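Below is the structure I would like to discuss, written out as structure tokens.
A single protein chain has been removed from this complex, and every other one stays in its place.
The letters A, B and C name the chains in turn, as written, and every chain counts its residues from 1.
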Amino acid sequence: MMKAAVLFGIDDLRVIEKEIPKIKDVNDILIKVRACAICGSDLNIIKSPWAGAPPFGDYIPGHEYAGEVAEVGRNVTEFKKGDRVVTQVHKGCMCCDNCIKGQYTSCLNYGDTGKGHRTYGITVNGGFAEYAVNHSTTLYKLPDNIDFPAATIVTTAGTALFAMDLAGSFITGEKIIVFGPGPIGLMLVQLLKAYGASNVILIGTRDSRLELGKKLGADFTIMYKGKKLIENLLELNNGNMFDLVFDCAGAEQAVNVGLSILKKNGKLILVGFYKEKITLDLNKLAMDSISIIGVRGEGNRSCGRIIELAGQNKIDLSSIITHEFNLNDINHAMSVYKKRFQDAIKVVIRI
Amino acid sequence: MMKAAVLFGIDDLRVIEKEIPKIKDVNDILIKVRACAICGSDLNIIKSPWAGAPPFGDYIPGHEYAGEVAEVGRNVTEFKKGDRVVTQVHKGCMCCDNCIKGQYTSCLNYGDTGKGHRTYGITVNGGFAEYAVNHSTTLYKLPDNIDFPAATIVTTAGTALFAMDLAGSFITGEKIIVFGPGPIGLMLVQLLKAYGASNVILIGTRDSRLELGKKLGADFTIMYKGKKLIENLLELNNGNMFDLVFDCAGAEQAVNVGLSILKKNGKLILVGFYKEKITLDLNKLAMDSISIIGVRGEGNRSCGRIIELAGQNKIDLSSIITHEFNLNDINHAMSVYKKRFQDAIKVVIRI
Amino acid sequence: MMKAAVLFGIDDLRVIEKEIPKIKDVNDILIKVRACAICGSDLNIIKSPWAGAPPFGDYIPGHEYAGEVAEVGRNVTEFKKGDRVVTQVHKGCMCCDNCIKGQYTSCLNYGDTGKGHRTYGITVNGGFAEYAVNHSTTLYKLPDNIDFPAATIVTTAGTALFAMDLAGSFITGEKIIVFGPGPIGLMLVQLLKAYGASNVILIGTRDSRLELGKKLGADFTIMYKGKKLIENLLELNNGNMFDLVFDCAGAEQAVNVGLSILKKNGKLILVGFYKEKITLDLNKLAMDSISIIGVRGEGNRSCGRIIELAGQNKIDLSSIITHEFNLNDINHAMSVYKKRFQDAIKVVIRI
Partner (left out) sequence: MMKAAVLFGIDDLRVIEKEIPKIKDVNDILIKVRACAICGSDLNIIKSPWAGAPPFGDYIPGHEYAGEVAEVGRNVTEFKKGDRVVTQVHKGCMCCDNCIKGQYTSCLNYGDTGKGHRTYGITVNGGFAEYAVNHSTTLYKLPDNIDFPAATIVTTAGTALFAMDLAGSFITGEKIIVFGPGPIGLMLVQLLKAYGASNVILIGTRDSRLELGKKLGADFTIMYKGKKLIENLLELNNGNMFDLVFDCAGAEQAVNVGLSILKKNGKLILVGFYKEKITLDLNKLAMDSISIIGVRGEGNRSCGRIIELAGQNKIDLSSIITHEFNLNDINHAMSVYKKRFQDAIKVVIRI
């Protein structure tokens, strides 16, 4: 038996005793979870689980976790008991056209567990528990200098890195705007500077986060008040338009300001979700050969690259962790995250 | 002296005698123009020339023209007097970052003739005249089986082909929607089928154009009434979502219907211009890894490939030409084009 | 029980009664085989099976086959009993880095059936039998206008198409040399012309094959005698260097002539195998930014695209089939293929 946070109904997450999950697939691995971070989507999930989620009373959320290998399936040769590992969220069905082309975060059988698709913590059980079972392809080994809480940031950082992949740009020497100093935006700032972006301007609404962004490498930060934003941006970029704009805020003004300030062939990359429809100037796209690129998940095995960069101290995963709690205090932890209490950014559950 | 249609003021295009233009650059070529097509943008241009256009009284519009080489600049070795040639609209400055990367239709010195940028017929004089001067890199030789009027369609078709390039997809075997059976949309249908698309559905508002689209290879055509469009599209695609949607109509509903019916990793390609802002569901982009790609001009030397395909009879350039007029009748020709008189699609001026 | 050609030892292929194979995986499909082509590699295989092949007495070769679905595994929704289907050779493990990136023909667990890798007819049983079992991702539905013998050419053509993918070039309007009018070379000629190559020159050593190549679309054919080859090639290309050279012959002179006649940034694509080491001028690569690209198998789901092209009559799969035999006559059929008796090109076993 193990301790696990199980969703019993809307907003009803309880830490109970539950049977330790079993390896079913020959490629599955049982993990002794040691830490699992709270993601913004967890707050939505406990109010309204995604289509295909496990039933109330059985469902263990949590999709950003790390731990030790406790047992390996018959076919697994890449990992052995005791290995320190971190997970990624998405496992493709590996049968559909997108998966076969390498696009496992865009699996056409999304949510269809029968076809082999998994989003751990979302459509199958996840990491707010002492044990979890993951397919071997969703695990990466951790170097010694990344501890378990830091490792829970790998998926967040991996999403930021995949967004950079999809931008299809050199990054080095480029002038880039990042809207939204949330966990993804802050990791993105670090990554862009690690790869040599020449000017990274971070835009947000909270002083504390902008200060952190500056510390993590942003060349400039701007408090987003909506007026003179474009003038300020141009001024901080020597009057030049920008190569790339990343919207990690999911905000209409971010999209519109971003589009208006991109140079020809620039790209607007969407890493956040939008609650409402957005009204925008599509004509700018055709006039100036601009693309808007939607990013879903941590594709291209970006998590593996994040671990490399963190292992080489090129980025600092723990920099955005502000709070740690025990599994028993998960509801309090969720509340801290939600209310951004004490400037909470990333809240990690130690298990 | 030569005959030329010169813009003397807003909506004041007159055919007059004018001096034959001279070769200035060592790479310039003087062309005896034989045909020049009217493009939709010409109607706007004569009402409101683009920034950087030649002054009233000097300005010769027309950017889709073909003819014979009359004289070549000192450095030109690729062409000789008498060669049958067609022009492309855009010449990059070849000095800016975009041009040096190969993106001459997105030149960062757009409109700056001093820097070497040219859009023939738009920022410098064009082809509604007996003679025109073009830089050698904007010319392509014509095979014998493409006559001059057909050749005027090369830029239109080249824009459609560049849109396919930017889609970055195999095309062969794909399921594709084309909104807007204008000249670009109709050429796109031909090109998509020439490259092996498995299902091309053309959506428009005029029976005559949809019929032509069917004749040019569209697997299905749909009269766009706005209701049950999504159901109809799915039905005509065996219940499947689509790989690509091209909007050649510049319409809000096209964008929204298109986005909603794209499969994960699908792409919406914008080849038309938008008169107003569009309200759309950007969240779909992030959820389903979808991109919206703006297309400007005939990049990647697509005109050369169009000539090859037409020379091999894989596409028929003349299929969308409905009317021909003499240069003297250019104002009448513009009016026929504008009012879509007699189902006019593409109207060509013979010179 | 079924009839099957089983390899009992070196060069000892016998048609015997054998148990019908069973579906093991939930994604497996039992196929009633109707035709299976002989590939050049089959001649080597029966003399020396590849590492990881089934044991003598059990091993059924044959990797180019088509038939009807007889039974589907529990998870299969894409196919149903009675569907007419064709197979592809390679199934990746879908667990290794290459497979996850979409490169299933370059699986890092090649030959490891435990990890889920399969090369049908090579490392697991294949199609010289009345029944075969294939993973659902290795099957494609056939349109009515492709009969079973024609369908056996899909993998051959798919390999040629994947080679074109890896060339990463527009093909349309390009000048291209194909060495070796074997099955792959002949399909390649058709494909290059279907996609609009402007000049395709086929080089070989047998008149009958060159004649067929001409019929299938080659602009020129050259009898390869080794002298003045370069002069001839330049003459047939208006004195210009070439964009691409495909070596489907696996010959030293092909590689050297090809390299010497490629223009800057040109590519030499290797689709054949080489029996011996080759001596070549690597300096040309660094001087002229040239790449040599090795091609393995039918990647990028090229077989699906081949079926589309054949279904649309853009290529003719049956054009290279010269002989058909019954399964009982398989040893005679192999001999006909091997000795190129009666100008044999592709020999198909009807089952």
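Quick note on the criterion: a contact is a pair of C-beta atoms (placed from the backbone, for glycine too) under 8 Å apart; a residue touches a chain by one contact, two chains touch by 3 or more.
Just so it is clear, the structure is predicted and the values come from calculations on it, not from any experiment.
Here the chain not displayed is in touch, across the complete complex, with A, B, C. Contact with the undisplayed chain is limited, among C:2, C:16, C:43 or C:280, to C:280.
The omitted chain makes contact with just one of the residues A:312, A:328 or A:342: A:312. Screening C:75, C:113, C:232 or C:291 against the full complex identifies C:291 as the residue touching the chain left out. When the missing chain is restored to the complex, the residue among B:123, B:136 or B:221 that touches it is B:136. The omitted chain makes contact with subunit C at the following residues, 98, 103, 105-108, 110, 166, 250, 255, 263-265, 270-275, 277-297, 299. Against the chain not shown here, subunit A presents residues 170, 172-173, 194-196, 198, 300, 304-305, 307-309, 312, 314. Where subunit B meets the missing chain, the touching residues are 27, 75, 94-95, 97, 99-104, 114-116, 136-137, 300-301.
As a working rule, only the chains that are shown with their structure count from here on.
For the pair subunit B and subunit C, the distance between C-alpha centroids works out to 39 Å.
In subunit C, the residues that touch at least two other chains are 300.
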